[in-house]
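Have a look at the structure below before the remarks.
In this view, the complex is presented without one of its protein chains, the others remaining in place.
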Amino acid sequence: MNLITKLLFLGLSFTPAATFFTWDGAVAWSLLNGITLSFDLTPLSAFFMLLLAIGAPLIAVPMLREKSDESAYALYALLLLGMQLLLLAGDFIGFFIGWEMMTWSSYLLLLRSPRTDLEGAQSYILFNLVSAFLLLAGMLFLYSITDDFRIQAVDGLLTADKLVLFVLFGLAFLIKVGALPLHLWVPRSYDQAPDLFSAFLSALMSKMGIYGLMILPLLFPDGFNEISGQIFNGPVAGYVLAWIGIITATIATFKAISQEDMKRLLAYSSIAQVGYIVTALGVGSSLAIGGALFQALVHTLVKLLLFITIAGIILQTGHRRFIDLGQLISRMPISFFGVLIGIIGLAGMPPLPGFAAKYLMYVGLIEAHWLLLLAAMILASTASFVYCYKLIYGPFLGHANSPEAKTATEAPWQYLIPQIILMGMLVALGIFPGWAIDVLIDPVLIGLNMTPIGTPAWNVLATSYGGYDGVAVMGVFATVFVLITVLFLLVRGNMHRAASPYDLSFCGEVPTADTPLHYGAGMGRELRRVPLIGWILRHTTTGFYAGLTRQTQAAAGMIGTLYGSNPQTWLLLAVLIFAVTLTIQSVTGA
Amino acid sequence: MTLHFTPVWFIAVPLLLAFLAPLWVRWRLLMPVLFSAQVALFALALSWIPAVRIAPILETIVIAPPLGIHLHLDAIALLLVALFSFAGAIITAFIWLDNGAAHLRERPAFILILLLIAGSNGMVLTGDIFNLYVFIEIVGVSAYALAAIRRDKTALEAGLKYLIVGSVAAIFILFAIVLLYLQTGQLNIAALAQAFSNMPAQMQLLIGLLMLIGLGIKAELFPFNFWVPDIYRGSDPEITALYSGVLVKAFLFVLFHLTFILLADPTVARNWLMALGAITMIVAELVALRQNDLRRMLAYSSLGQVGLITLALAFASEATTAGALFHMINHTFIKVLLFLLAALMLRQYASLKLTDVHGLSRTMPLAAGLFVLGALAVLGLPPLSGFISKLWILKGFSDVQTFWPVALILTAALIEAGYYFRWIRAFYAAPTDAASMAKMEGEKVLNYAPLLVIAGVLIVLGVAPFLLEDWLQQAAQALLGREALLNAVLGVQP
Amino acid sequence: MAHYIIDAFAMIGMSYIMGFLFYGFYRQFNARVQRRWGPSVFQNFFDNMKFLFKTETIIHGPMFFFGPMIIFAGAVTTVLFVPYLKDSNWLQGFSHSGNLILIIYLLVVGPLGNALAVGSSGNPFGVMGVTRGLTRLMGLEVPFLLGLALVMVQHETASVHAIMAAQTDFAHWNLMTNPIAFIVMILPFMASQHASPFDVVGAPVEVYAGPRVEFSGRLLGVLMTQNMMMTVAKLVLIADLFLGGATTIWALIAKTFALFLLTAAVSTSFPRLRTEQTVDFFWKIPLGLGVIGVIATVWFPWS
Partner (left out) sequence: MYHNEHCEGFQCEQQQLEAALAQSGNELGALDRLMAWFRQRSLFVLAYGTGCGAIEMRPLMTSRFDAERFGIIGAATPRQADVLVISGYLAIKTLKRVIRSYEQMQAPKYVIGLGSCTINGGMYWDSYNTIKQLDHYIPVDMYVNGCMPRPEALIEGFVALQQRIAAGTPSGFERYRANIDWYKANQRRVLGDNMPPDYTYDWYHAGGVA
């Protein structure tokens, strides 16, 4: 029974893949008079469906390790169904249905973690519902103008109407991607969600916001050229969006550096990475959109890998804070490589595909001459090295800081299989960036009526600004690495391993097990001394939202006093209202 | 021989069965009869659909209107009657299958429930305003008695309070009816409608206000609904489900039926009623934020939904009306579901305070799951039917580019989410008192059968709302179609 | 293929030789400024050889060993992706398979590999040094890349070859045509070479807590070697981008030496900054200049 449920669940997790490969032709479902849901797979939605198709089974596999939990499986299936509906939808109603199913089913999955507290749960659902309701308001507004719910280009709108629509839709999707200052729910929920579900949230659900943002240019093909002209070398809407994205990325990066918990760090890093995508979308040229798609792909793979690996670590050690871990490199080597490949992808270092994505986005920004944005993006991506390093140093390097970390063993195979698959995908993509361009990204660009990026060969990433050869980079690096290692080992001389982990040059002192040798928690703390970073880290939006909640509660309490339990008062009030209204009416009406 | 089905049956059958109660007690058939009566009424209502679709049915009791009493079965009345009997059947089945609440399975409750149903059906069907008053009183009296039927301190207090408030409301209504009769000499609603515009404006206003306050108290609109939480909290949840699912809907119908038919131009009252609805909605949702008792929270949520329905009905466009009627149906289902769930939870938990129900999903997973479903539906989240009705309403507003109700409705839904999800989170949180958890008994699926039926309906209507679409649109037309109704009742008038 | 291999070894050898000579010169220069004799110009070669011939080397786990290998491989890859000569078949390496942005990122591969090794050593002082290094990197990369981006915008390409080819004579050197970019870039460039006053990260003699606290013997030798090669690669890159590249080896040495002299002069003249002062400095002065440069060259296209 247990096994059958699990197999069924695994089968369910392949539904996005099945949809992706077998979908042909459009499907329509008439909901009400005038509201017909239409579903079809466009190139754009196919791209995101592919992400889902990759991610869903990879998260399902480690989920099978726990004892079978039918309701979680059912919710997961609903979530997948909702996301597929959302991607397939050809009209806003279908989009909204998918969007909402995704929201509430993910909320219920979030609740399954014992760590979810009231603030986390409430901020998750309320922010997402605000996003949904803004979307609903936007589509109703659009409907009131065009009398149509279909997702299609709208032209001839008044600028004011367009602005309203843009703000409504933009806010809705920006909440979903966790752009600042609307990000409050992201770190809380990614942190508190069940460990594997965090991977889903970060890798796949944040991409739905990106998908939404990518629909916007479909709706408004001419952008906001009539407002801005060409002052900023591009539409002002894109410029604003790009700045929102990059400010999000920068601030979230610094926040990530100051985190002391692995999952919170990854949550902020997700915000930051998705911020890059938003920036690239703001640029809007075909190179930048290609970069955004590439980054979406890489971020999905990387965050799947990292969250699954970290879930494995938490499973094996029971710890999630950097100060409680350490030295797992020898005990969990495969997980170590998982995180290593993950952070190389996250940091956008060559030769992994994160670099290809960064490269396209940089070139997009340079091509658009948006150099200040470029500078900010460089700042964010360089600063991300610090948290990437923290992420690998904290759990794996240094000294073990808790009894569990000293005795942990490698994660179970259900966790390792997805890790290995994802590592393979990342390395392959890094060597063949042109393949991703050619097979995955160009069809989408063509579908969006943009010039495809094109590639002369699968191992080359080529742009008008020059390109690079993935095989050459990887080949040279690997050859030199092997050569130097061999050479080094051939040179005579005694190389020996330290007999004790405490054999450290420690100013002549002798560190012991009680000496605090792990630097995981303190890392990045000194960054506060840099004035700008200190200023950023001192300010949060938590206070604002807490205040908002408090004020609403206070208002509710005040109005609530009206509802006394005394019948005389009720009647008195009714009669009084009757009398007053009558008097006023007869005085004014007569 | 073929039985002659007439709309009278909707009133007569429950009354008759109620009077024969001693017989059922002797034969130990109380609950089967109660249940099958409702089911029969529901079947009867469904069998009328083809006929009503062609033209409204007019059933004259003694002599033809405007002098005589008549029942008027049009699409909307049929819709509501079907809804009432369905809700009644569900609640009855629940009481029958449930092993708690013995006092609800005895003769008094049997009689009172049937009377309540009969009265509600009568209110919806009747074409005569005094008759309407009589039904209001029948419903009222049975409701007061039902509130107190548990006969403990809180129930009795609730019953008494309800009696006071309800009577005052009835006085307001009666006063309005008297004034109407004095002014026109008519009691038939259609005839009154014709004469109403000839009355002096002052008198129109006075009657309107009296009606509004009287029905406003009954239909739980804002400045007159302060009684609701206390009564809902005091009486049994099964009974509360009847109030929220049946009674309020009947009164809402009466309010709008009278508004639309008496006023030649309903836009006069539109802004007033819309404002009333909007305020009801926002205030109730806000207050619900701070409620720590499940039943009080549900009561406020019920008020909020009533406000929403009022807002949409008052707008008096066909789309919003149809949407509002759909929402009425959904709300009945949802609130029946939620209140019955509260009844089930009360069996296990001494109190339904927010802090006491932590970890409820461990012991009552099905109840928690159904609560989630109900909450999602009431919030209007797809793919449940609440979404469709809300969408219909919102679409109706957007059709004519009126956006302030859209903004208000969405805001209210957001606030509503704020407290519903607080409860859901509590249900799924770690239990505060693990020891008492352990000794709770498991769930019996049989208890849940009626609730599962509702859940199924909510899902089916959410995925395939077109099943009800025609009917709802006809009902909306019937509610708004003043001319058609006057013609149907009074024939071709000079 | 043989051409590539010979070329690659030539580039590596040339970088190494130029590297230790330049550093030897730097020590001489420094000594003369401090009114002392200073060591031989080959002193860095001696030091390097001494470390490579140490009979004992301690390691702390496999990652500790592979870190220096990664950093070395990163350095050599960087060297091979920077074109050393203009209009020549020689000393090109694999530069046709790469571009400026790739090179900029390759420059960072090494430090990150090193950071892994340092972390693996388990010495908290080393990790402190790494954090300082990454912080400084964060500070310097922004103006450095902004300066280079200004050049890329100017030439509308990220290819080093194309940028070199566009600088036909002295008047067309980017130093002349885009002086703001040069000024923006040059101070971060010095910092990226670990030159004083930005060298608090791993000051070799005085500061105990640096990234290299645990490295000894041959591993230290490897680190030293790659550092010298990397310095040359960076110098060549800047010469390519701003000084018009070089057609002969002598021109290349002259131009890189001029750049190195500038660095050395600045290093000997200024006292050391703390890490956060470094970052703050880079985000105020060079970045401020960079913003002015952007406004002048992009927003107002008259220049």
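Letters are used for the chains, namely A, B and C, taken in the order the chains are written, and counting of residues starts over at 1 for each.
Please note the rule applied: a contact is a pair of C-beta atoms (placed from the backbone, for glycine too) under 8 Å apart; a residue touches a chain by one contact, two chains touch by 3 or more.
These numbers come from a predicted model, not from an experiment.
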{"item": "In the full complex, displayed partners of the excluded chain", "value": "A, C"}
{"item": "Chain not shown: contacting residue from C:Q43, C:S88 or C:T177", "value": "C:Q43"}
{"item": "Among C:A162, C:V207, C:L261 or C:A296, the residue in touch with the chain that has been omitted", "value": "C:V207"}
{"item": "Sites on chain A contacted by the missing partner chain, in the whole complex", "value": "494, 496, 498-500, 502-503, 505, 508-510"}
{"item": "Missing-partner contacts on chain C, residue numbers", "value": "27, 31, 34-40, 43, 46-47, 49-50, 53-58, 203-208, 210, 212-217, 220"}
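Simple rule for what comes next: only the chains that are shown with their structure count from here on.
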{"item": "Of all other chains, the one whose Cα centre sits farthest from chain B", "value": "C"}
{"item": "Chain B and chain C: spacing of chain centres that average the CA atoms, whole Å", "value": "78"}
{"item": "Where chain A and chain C are represented by their mean Cα positions, the distance between them in whole Å", "value": "35"}
{"item": "Residues within chain C bordering two or more other chains", "value": "none"}
{"item": "Interface hub residues of chain A, defined as touching at least two other chains", "value": "none"}
{"item": "Sites on chain A touched by chain B in the complex", "value": "30-35, 71, 93, 96-97, 100-101, 103-104, 107-108, 111-112, 114, 116, 118, 121-122, 125-126, 129-130, 133, 136-137, 140-141, 143-144, 552-553, 555-557, 559-560, 562-565, 567, 569-571, 573-574, 577-578, 581-582, 585-586, 589-590"}
{"item": "Chain A to chain C touching residues, read off their complex", "value": "233, 327, 329-330, 340, 344, 347-350, 355, 358-359, 362-363, 366, 369, 371-372, 374-375, 378-379, 382-383, 385-386, 389, 392-393, 396-399, 463-469, 472-473, 476-478, 480-481, 484-485, 488, 491, 493-498, 501, 503-507, 516-519, 523-524, 526-527, 529-532"}
{"item": "List of chain B residues in touch with chain A within their complex", "value": "161, 164-165, 168, 172, 201-202, 205-206, 209-210, 213, 217, 223-224, 226-227, 229-230, 283, 286-290, 365, 369, 372, 376, 381-383, 387-388, 391-392, 394-395, 397-399, 401, 403, 406-407, 410, 413-415, 417-418, 421-422, 424-425, 428-430, 465-466, 469, 473"}
